[in-house]
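Structure, as structure tokens:
All protein chains but one are shown in place.
Moving on, here comes subunit A:
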């Protein structure tokens, strides 16, 4: 099943005004370039198949399909719709330069629309996107605006704007829960804009409000937003696959449903291949797995001569793959069957399992199913109950037991499915009492110190309207692991011989406490520090190493190990039980070492064994004895 694509055109202003900057600030051009770089980097390394085009305006030259009779000049189609690749990244890095001209951003928008329309002709796609990065600092002719808006609508094109300043100074800074995070640079308010920019901004608002009914201005970002919260590009991410099924209650009540994976831990998709260090060729490395008996000779066994078995306590039961398949639990296909209903609070106490949350809707074209599901959702919601269901994705997958919670939002209703534990998954641990334990009971002054700390470290603040605003929305942060990986891949790809770059500062910042909170909590933190004595306990017993086992003669023995060709780490890496078992064997060794120590104590303290040439003969002799005795237990 081929997935429909979401082609996207990046349209960047490279005109001369983009190179201007206020003192201490990066020019808009550099910021916009970084946004594009980050975005393409993500697309390339996430191996996103959506095609990307790149249109520049304000370029010295002109290269586009509409240019004629002096119209649409200084607009260059740098790259047609193509899958983003490493070359594009390299091009952006080396070829994307500021231009010396200015061009009308509305003209550029028309070029992008033309490009999208021509190059997606006859192809399937889900939606078309244009991302416009500009400082709006150019004279535009607004006379075509209505026509443009109209054709954007007709073609189903969505727009995103990235500007150097916020669209609405005051509103953007603190309004809307989805605003920028705390670490975003302070937004420059609307003043200080040129006449063109003010006019341009009005047009942007005009376009965005005409395209979408509400929240339209949420698709207008600042460059600094974009750099820090690349997640806003999510809009063009892939949609999860639909899972059609039927919700059953007993055998007579069935409701058609469709499930979507709504939340799941996104993992790094691509794995690392092994290549030969010199040639960097994958084919130069061959991997071979051999089977051998656990005997002294490690007798090799052919793969065909092995069978499969499973541990059953102390026994190993031979159990062939064929038998296993035949005898294993068989599930009768996909299902979403209600086992019963229970109080939500009972389910909330239970740990949630699995790694996903599934949203369950009625199919789009089935209003009867929608009504039936709505009845269930609303009934559960008003009774504060949840459905316990058996969920099986398909015939091959293991069944789960999970809970379906009702979820009623302003715009839609659905069930949220989460997996619950099986009895085998639970571990009942009992922990010693904390609260009524005299040793650990905090005093009133300690408690108030903690209270003060909590107050100073609240991540939810009240805004002017008394609405509380979350200033640290983790679910708006991109996973730093991906950002870091992509950064390193990009860097190594461009500079194969350089060491890896340090973590980007903004990425590090995202992982730190918001600065405002950090500053606010200092006093309270100091108070806590003085009121709670916290002391690192000096360890008496670290993990046993050879040095512990051998006592003060450790260094000496390590020397012997080394000289006798037995790596001392071999001893360290053995499980202690193993080492301990062999202590008796060591006793013999220690006798020798004692004898030796007597002879050359001073040299031993220097721990370099080679110094002891005076006793070479004796040592050579004892080494041999030691070696044989060690080999017995090490191999």
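Everything that follows uses one rule, which is that a contact is a pair of C-beta atoms (placed from the backbone, for glycine too) under 8 Å apart; a residue touches a chain by one contact, two chains touch by 3 or more; residues count from 1.
One rule holds in what follows: contacts and distances are computed from a predicted model.
This figure omits one chain of the complex; the name its UniProt record holds, of "DNA helicase", "Multifunctional methyltransferase subunit TRM112-like protein", "Odorant receptor" or "SWAP/Surp", is "DNA helicase".
Which of A:35, A:92, A:136 or A:369 touches the hidden chain is settled by the complete complex: it is A:369.
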